[in-house]
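Only a single protein chain was left out; the remaining protein chains are all shown in position.
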């Protein structure tokens, strides 16, 4: 037993910083609290060295829940080199950036009444339909400055949108020249708006145009890290891109509420990713099971504090 | 209390049919067993009328778990009119169709050893690397018959693959002329293979080319139903396509292991979809929480029995 | 790969029996569907031999959901030798046995309105307050035939109740002479009723009186099996009783919706139980994650079919 580390009982106090609280979790070291402390350590390492290429996967309805601000800040401060997102998060990012808001609602409500009130629900977040009217105006206007007959990639389309915005994820990414990949862009309100625009304009979005760029970034990375919020397309697209190279990710952290025994990739452990070679055999990895509206702000606060 | 229906205690016996077991669950009527019996009733209605356009969403690693056979049969028997899938399920469908197998493994294993043995793990399913060698040969060969300089949609690409296969989902869909939509096709081994092929050949896959077709099917449907296995892109792409029309889905059933309180669409209730107008105000809907490797075969067996 | 068993794609048909459906899941063999087929095999073995002492753990609100009928039948047919239950399940068993009903309700409701309507909610099951009035009358009457100044065990108290009933779990157990253990009997409506009775009568329930009997049954068992519905006190009480003997359980199956990574015993794997010696090193065990209102009737139907 001598080499084993004892669980230290936790003690907290008023005024404690997040960093100190994470140290308390680290010394307790068990279950998801322990996993969270290891996530902070790994994310801290991701952020410390300039030689690490940092991939960030964004799935789940994170922007409607206010987590977009953290992602924007991470881009602005240079902590994200490649972003892979769902189309929904980017749609809600645009909605906020053009001055509309999501609202604090409740899941204990009558959805038919909400429908009559023209309010869309995302669990306990409410989003009025009128936002989509402003969104449509904005998107159609933005698309109109794309030259006819052009063939563009999804990341170019997103970068084009970002250049028309001042705040939020797409704006920050455009400003910093960070690519935003979104393989299933059609599967979002941005996609529906672009489809509408295409009814009368000829622009081709080449579904595969972005793959060379993300795979090149995997190849050229001295060392690569992945911070994955949720699973879905972002998680897989990041991990599979590394498959094309002889190496795997050196650091990988996933925050998810899914469970592994259903077999889906979203809940799969990062150990499983080792068998595929997506992460290195000796990679430092951890999965924190829980709601990212709690774990993401906690981990980022504490990891930034270690710089 | 007079109008309320009592919970009837369950009794089962050897030799009981699945249909009768579902009747037992219906009369108990509680929790997910009750939900499952309502799912059977709704799916039965989906299948009974010829005037219903049936959408089927396939997410989660269902083909590696042997659930692809059920999907293939549903296509063959005319119970799926539009299929939306993840790229991973279609990749594994091709792997089976070219004569390779997934194997029954265990999640209690050493992933680094698996890596050395060239075995990829999907929870408790093992897939040898050698399958991907055969897969690559097949895919590159199939792609070589697509004319250079063509611009195709994702569903055309998938239909092209399906025509080169004899068994499985893509083969059945090609045979029956059922469109297979897969917005994030890049995010899969099929996608990686196509990217490889594109290194030396000029074919453009238009990301948005399929949207008109799926939205048209929503418009033209007298009545539309959705059977959603898992969440992810398939769930959202099916539901959002209906958003473009004045009506919503009349019948919707989701089988998922996710939970609603995390806010993600995959775990969202179909009540939430009512607020958006994705499903009708008076639609018949139900979510069955659980592993689809149990609930899917159970529901399909029983629903087919009601025809 | 030669010794590995391929996943067989599932095919189902109308009229299929539950046994055949489980064979389909067995041949697919993945995730919880595969686990369920292994559970059927293990439960089948539990039931085949007369030399196995069969423990049954009943947690979760199973009786309000209609699963009590299955437990009653298993007692009647000699498939349960020792039952450990929560007090709540036994309370609801008595409520049904005295002629009251649980009703099929909905979880999408206003709980304050239910309160005003004197209806108690258990997820989507409704239970009118008036049941508890009949329950109180019955219980107070039953307790009145226990001799004053007696010291009894919890299982004697429960057996006394069972002898006053004609149907349900407690009645069947009393009829068959099966002990029903319920360590936390105080934590239930039965407990509250007994406390009321004790206000004016002197009967002592000795909390520890039952332990010798359950541990003796562990000692005397040639071979022991555990079928655990949910976790809670029943799971732990069954497993810990075996700790007092040199051996462990030979067969163990758990049906639970909890997850292992939270550390609680309810979601703990049966592998974990091996480290404690609660189950044998080479025990046949499986955990099926999911809602027991689906998995219990399925497994019992199929296991009985194998006799």
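The first chain written gets the first letter, and so on, giving A, B and C; residue counts start at 1 in each chain.
In the analysis below, contacts are C-beta pairs under 8 Å (C-beta built on N, C-alpha and C of every residue); 3 or more make two chains touch, one makes a residue touch a chain.
Predicted model, so just to flag it, every value in this text is computed and none were measured.
Across C:5, C:133 or C:243, the single residue that touches the chain missing here is C:243. Against the chain not displayed here, chain B makes contact via residues 30-32, 259, 261-263, 289. The omitted chain makes contact with chain C at the following residues, 59-61, 64-65, 88, 107, 111-112, 114-115, 119-125, 151, 154, 183-189, 191-192, 194-195, 198, 204-208, 210-212, 215, 230, 232-233, 236-237, 240, 243-244, 257-268, 271-277, 281, 291-293.
For chain A, the residues in touch with the chain missing from this view are 1, 4-19, 21, 24-25, 27-34, 36, 63-70, 72-73, 96, 101-105, 108, 123-126, 128, 130, 271, 289-291, 293-295, 297-298, 300-301, 304-305, 307.
Note that in this section only the chains that are shown with their structure count from here on.
Taking the mean of all protein C-alpha atoms as the reference point, the chain centroid lying nearest to it belongs to B. If each chain is reduced to the centroid of its CA atoms, chain B and chain C end up 35 Å from each other.
Contact with two or more other chains is made by residues 64-65, 123-125, 271, 291, 293 of chain B.
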